[in-house]
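Could you have a look at this structure, given as C-alpha cells, before my questions?
One protein chain omitted, others in place.
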Amino acid sequence: MALDKPYQDIPGTIIFDAEQSRRGYWLNQFCMSLMKAENRERFKANERAYLDEWAMTEEQKQAVLARDLNWCMRTGGNIYFLAKIGATDGKSFQYMAATMTGMTQEEYMQMMLSGGRSAEGNRYIGEDGDAQAHRQPQGQSHQKKDA
Amino acid sequence: MALDKPYQDIPGTIIFDAEQSRRGYWLNQFCMSLMKAENRERFKANERAYLDEWAMTEEQKQAVLARDLNWCMRTGGNIYFLAKIGATDGKSFQYMAATMTGMTQEEYMQMMLSGGRSAEGNRYIGEDGDAQAHRQPQGQSHQKKDA
Amino acid sequence: MARISASVFTSHVPAIGAAIDLGKTHEPYWQPLFKGFEPSKQWMKDNRPDVIFLVYNDHATAFSLDLIPTFAIGTAAEFNPADEGWGPRPVPKVIGHPELASHIAQSVIQDDFDLTIVNRMDVDHGLTVPLSLMCGQPDAWPCPVIPFAVNVVQYPVPSGRRCFNLGRAIRKAVESFDQDLNVQIWGTGGMSHQLQGARAGLINREWDNAWLDKMINDPEAAAATPHIDYVREAGSEGIELVMWLIARGAMADVPAFGAPEGAPVGPKPRLAHRFYHVPASNTAVGHAILENQG
Partner (left out) sequence: MARISASVFTSHVPAIGAAIDLGKTHEPYWQPLFKGFEPSKQWMKDNRPDVIFLVYNDHATAFSLDLIPTFAIGTAAEFNPADEGWGPRPVPKVIGHPELASHIAQSVIQDDFDLTIVNRMDVDHGLTVPLSLMCGQPDAWPCPVIPFAVNVVQYPVPSGRRCFNLGRAIRKAVESFDQDLNVQIWGTGGMSHQLQGARAGLINREWDNAWLDKMINDPEAAAATPHIDYVREAGSEGIELVMWLIARGAMADVPAFGAPEGAPVGPKPRLAHRFYHVPASNTAVGHAILENQG
C-alpha cells in the first residue's frame, strides 16, 4: 500500500487501521461475542473449545488463552474489543492496562496518581522513555509471576 | 421544517424522505420481517394477529390487510419494503405495480410493452396526464373486482 | 500501480435475474434485451479485469430502516447472494478484495468522504444482476468484486455532484495502490422507472438517451442534474442514475481528485458499446461501456 502510515514510529503503540482490522477480524468478533452472558459462560466453561468455534489463527487463540493483550494486539486485536475478555474475567480496565506494561495494578495506579506516564522520551521509537522496547517490561508483575 | 421539498408537486408519487420514514418505521420493519420464512408462515396463518405484534397504527394494519399499496405508502410505507408483502403472497412486482394504478396486470404489461407510461402531462400536479388524481383509477381492475 | 481500465453502466432490474435463473432468456419478451448484452459478454471475455469495483444500491435487503449508510464499502473476503424473499439467486458467491477495498476506504475517508465500512453483508440483485448480464452463468465470477452500496432509497440521497466527486477520489485511491491491478468500475441502476403510485410504469426514452449522451460526452453536465429532474423526468426510481456518476467520475478524462486547477486530463474514453431497451418488467434498461484510452 502506498498510503502513508506516519503512526508507525511511535513506541509501544499499535494503530488499529484497516490492515490490523483485517488481520484481527475474527479475534475481535470473538471478543464481541462476549457481550452476551451465555457466551461468557460457555467461554469460561471451556475456553479452548469456545475459541475453536471461531476462524481465528492458532496464534490468536494462544494469545487469548495467555491473556497477553500485547500479543493479541500484534495479531490484530483492538483494545476496546479485547477489554471484553477482561470484563469476562472480572478484571478492571486498569488491571488490563497494567498487564500491557508489565506493571502490577498497584504500580500502574501509582503511576497514574502521580500524573501518568510522561510523553518525554516516548514520542518516537529510538528515544529512551519508559515505553521504549528496550525498557520492557516496566514493572514487577513479571518477577512476581515467576516467583 | 424549513427544508425544501421540491418533490411534492409531482403527481402519483410519494418521495420516501425522513418524514415518511419516521411515519412508516414500524410498517416497513414489519415488511422486513417477511424476509424470514417462519415469519411469512406466521403472517399467512393469521395476518391480523401477526400485525398486532408490531407498533403499527390501525390505519397501517388496515392498509396492509387490504393490500392497498398506495394507502400503505401514504402511511409511510416504502415500495421496496412493501414488495415483501407481495412476495409473501406469491405476486410478481408487475402485479403489485398494476394494483397501484387500478389496471389489471395484463393492462399494465401492455402499457409497458408499448413503451411505458408517458411523462407527458405527468410531470406536475395539475396537468392532465394519466397519473393525475382526477384520472384514477386508470384501468379495469376496479370494475372487475366489483363485478 | 493499479489503474482503472474501463467503466460499465447498466440497469439492474430484478426480473432480469429471474429470467436468467429460470432459463427464459430466449423467450420473445426477453430475447431483445439479452441480445443487447451479447457484445458486452464478449467484451468481458476480451477485457477481463483483476477486480470490479461495483457501485449499486441495496433494496431493503442488507439494510433496513435500522441503519442507512449513505455510502458503504464492502471490505470483507466474501459476500453471499441475498435471499430477497424468493430464496437466494443461484449465482456464485462474490469474492471480495479486502486489501484494495480497505485501501480505497482509507484514501477516500482521508479525502473527506464519510464512508461506512462493512465486513458482513449479503448482496442483492442490485449487485448480482449486472454480474449476470455481463458474465452470463459461470461457476465462479471472473474476478473479485468490491461492493459499494449507495443509499438511493431514503431521501436525501447523495447529490449527483457528490457522487461524481467520489468517483474522482476513488480513481485517485486506485492509482495509489501499489499492486499492478486492472480495475473496472461499474455504475448500476436506472434508467427511467417508477415502481410506485398512480405514476408507476413511467418511461422517458428521450430523456434517458439525452442523459446517456451527456453522461458519456459531458459528464460534468450530467453530474449537475438536480435530483428533482431525475424524479420528474425519469420516475422516482430513476434517481438510481446518480450511481452511474461515481463510475463516470473515475474515468481518465475527468480531473483527478485534488489535482491542481488546469492540470492535464486524459483523453475521452472510447465508447465500446451502447444499448437501450424498453421494457424489462417496469424499467427502461440502459447500458454503456467506456474504455480508458492509452
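Just so it is clear, A, B and C label the chains in written order, and each chain counts residues from 1 on its own.
Keep in mind that, in the parts below, a contact is a pair of C-beta atoms (placed from the backbone, for glycine too) under 8 Å apart; a residue touches a chain by one contact, two chains touch by 3 or more.
A quick note: this is a predicted structure, and the numbers were derived from the prediction, not measured.
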Chains still shown that are in contact with the chain withheld from the display: A, B, C
Contact residue for the chain not shown (choose from C:L33, C:V51 or C:L65): C:L65
Residues belonging to subunit C that touch the chain removed from view: 65-72, 105-106, 109-110, 112-121, 154-156, 158-159, 162
Residue numbers in subunit B that touch the chain omitted from display: 1-3, 17-19, 21-22, 25
Residues from subunit A at the interface with the omitted partner, ascending: 6-7, 10-18, 21, 25, 28-29, 31-32, 34-35, 69-70, 73, 78-81, 83-84, 87-88, 92-94, 97-98, 100-102, 108, 111-113, 115-119, 122-124, 131-133, 136, 138
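Here is the rule we use: only the chains that are shown with their structure count from here on.
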Between subunit C and subunit B, distance of the C-alpha-averaged centres to the nearest whole Å: 27
Computed distance of Cα centres, subunit C from subunit A, in Å: 41
Whole-Å gap separating subunit A and subunit B, where each centre is the average of the chain's CA atoms: 53
Junction residues of subunit A - those touching two or more other chains: none
